[in-house]
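Every protein chain of the complex appears in place save one, which is left out.
Letters A and B mark the chains as written, and numbering starts fresh at 1 in each.
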Amino acid sequence: MNRRTPLTPYLFIFPSAAIFLLFIVWPALQGFYQSLFRRGVIVRNDIPALAAEFVGLGNFRQLLHDERFLAVLGRTIVYTSVTVPLVVLVALGLALLLRDTFPGVGIVRAIVYWPSMVSLIIVGISWKWILGFESGVANYLMTQLGLAKVPWLLDPTIALATVVLVSVWATAGFFMVIFIAGLNAIPDVYYESATIDGCGSLQLFRHITAPLLKPTTVLVVILATINAFKVFEQVIVLTDGGPGRATVFMVQNIYEEAFRHPFGVGYASAQSVVFFFIMLLFAFVQFRMTRGGEA
Amino acid sequence: MRSPLRTVKAMGVLVAVAIFLVPVLWVVLSAFKPGSELATYPPRILPVHWTLANFSDGFRFGNFARYFLNSGFVAVTSTVLSVVISTMAGFAFAKFRFPGRDVIFFAMLATLMISLQVILIPMFLTLKQLGLINSLWGIIIPPAATPTGIFLMRQYMMTIPDELLEAARIDGATNLQIFARIMIPLSVPVISTLTIFSFVWRWNDFLWPFLVINDDRLQTVQLALANFVGQYAVKWGSLLAMTTLSMLPMLVIFLIFQRYFLRGISTTGLKA
Partner (left out) sequence: MYKPPPAWSGGRPPPGPRKERTLEPNSRRAAPAVRRPSLRSLFEGAGDRKEDFMRKVLIALVVFLLAAAASAKELSVLWFYDDPSELAFVKQAFAEYTAQHPDVTFKLNTVSYDNLFTKVTQLIAGGTPPDIVKLTDVRPEFAPFVLDLSKYEGKDFLKPFIPGVARGMERGGKIIGAPLDVTANGIILNKSYFQKAGVSIPNEQTGWTWTEFEKAIREVTTKTQARFPLVWDVTPHRWLTFLYENGGSIFKDNGTANGFDTQASINALTKFAAMNHDGLMPLSVWGGTDNPRDLFFSGQAVAWMSGSWQVKAMEDGIKNFDWTAGPNPSVTTRSSVLGYKFVSAFNTSKYPADAADFIRFFTSKEMQRKYAQQLTVIPARTDVGTVDYGNPQATEALNNLAYELKISPLAASSDVTNPAIAYVWDTLKENIVAVTLKQETPQQAVTKVSAAIDKGLAATH
């Protein structure tokens, strides 16, 4: 290593990197390797019924023709493309609303952040209570108002929209908190001098807030994207992938293949490999286009 | 001219509270409803007969006092560890130029994209080989490295002016001193943020505890809550009751640390 390259950054990164390598990267590589086989959860080459069968790229070839897989993949990408802008806007709006300190702001922030404090399963359950077709609060109110019951979770298209909205609701608080930290990092000095110069609220936002918030915004967009791709728990509770298979997304597909279909672990691994590279591509493009958030 | 904006903001806050509060209320209030009231028609938010039976049933189901202690220990320890190593890594990525910087950073981010379901067994075997099975350390250490946390730290620290560090270097400060005396104090808002996040993540972790813990007495609250989901039916009353209790520590941590989301901390740095 030449003298110019500092050792310090590597040392500072080392603890995190070591944990990643040991506990995530190494098993993930094994997961990649798994995708080259047809196998179950347990592999024992001394027991014929449980031996792993090497199929090379066979699982991947099968994926190309798997209509169900392709449909699920497409749906997941569409879902992500719709959810991410929504959640970023909502989170930013909430952050602008709740960045100031007024009496009770802590409680309000906690209420908005609450969905992150409970598991997504509880989030799903509480929305199911609201949106249940026959007995839910929403449809009860509709009937009281003389309107028809809405098939929130029964109609394929409406169910998709419902899942998007519930997910936005469930994750906005988390991103709001990040935005608040980012917003409050912008020194007051800039706002003060700009106001003295006669700038209005909108101009303040356009010329000061937005540019200085860029690193945070990039963070939120990339995290929200990865998060949206991995949607799972709340969907299981809300629709279980239904009606029919209209709201099945990638993680559910992978999970079912690995744990419900006998000897599906190899195929599920292949799916997760493809899925990984697609997410990687999205994140890479976002990262590059925004230069990692550097101002 | 501030008045209309204030009114709009106030209304916005009320709307937000309404939208976010209803499901929370349902969960918390349902914990006090007897079983027969959980699925009534017409639906009601408020219980007709308030009861604490769900709570007592929940405690009967398992040694929740111990589970809360386990979860608490894990959450606190892992949060401390996570904040320390994430802040260090964030600093390195934000303020240094070194070969492989962006690649390593992106590789860390990429670990978020791995579907953990298919690598449960390899993860388990690694934990086993390192002797971390059936030990709370097995759920403290592995999740402490979080790409989100490092990403958060990096983005935030990037906004701290390089001039500050330059000035300190000229004065002869070592990297460690810069880290401790400049970066950390200026990063209080984001460190508070990460503290809240990390505590919540560890408290709500299910996957790692499921892999690591076999002994009932080492269970965390989340593992114990899963036991309410039986083969044939879910014990909603107890589940909602214990979930409500489970929320409280996180609420406390949130309220404490969110006070540090203060405005304009950076300005004090410029004067130093």
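As a working rule, a contact is a pair of C-beta atoms (placed from the backbone, for glycine too) under 8 Å apart; a residue touches a chain by one contact, two chains touch by 3 or more.
Here the structure is a predicted model, which means the values were calculated and not measured.
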TODO: Out of A:9, A:106, A:132 or A:187, point to the residue that touches the absent chain in the complete complex.
DONE: A:132
Task: Touching residues (missing chain, whole complex) on chain B - done: 35-36, 38-41, 60-62, 120-121, 124-125, 128, 133, 210-211, 214-216, 226-233
Task: For chain A, residues in touch with the removed chain - done: 40-44, 47, 49-50, 128, 132-135, 151, 153-154, 237-240, 242-245, 256, 259-263
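One rule holds for everything that comes next: only the chains that are shown with their structure count from here on.
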TODO: Let me have the rounded angstrom distance from the C-alpha centre of chain A over to the C-alpha centre of chain B, please.
DONE: 16
Open item on the list: List the residues on chain A that touch chain B in their complex, please.
Closed with: 5-6, 8-10, 12-13, 15-17, 19-20, 22-28, 30-31, 34, 41-42, 93-94, 97-101, 106-119, 122-123, 125-127, 129-130, 134-137, 140, 169, 173-174, 177-178, 180-182, 184-189, 201, 212, 215-216, 218-219, 222-223, 226, 229-230, 250-251, 254-255, 258-259, 265, 268-269, 271-272, 275-276, 279-280, 283-284, 287, 292-295
- [ ] Note which residues of chain B are touching chain A in the complex, please.
- [x] 5, 9, 12-13, 16-17, 19-24, 26-27, 39, 41-43, 45, 84-86, 88-89, 91-93, 96, 98-99, 101-102, 104, 106-115, 117-119, 121-123, 125-127, 130, 141-142, 144-145, 148, 150-152, 155-156, 158-159, 175, 179, 189-190, 192-193, 196-197, 200, 204, 206, 222, 225, 240, 243, 246-247, 250-251, 254-255, 258-259, 261-267, 270
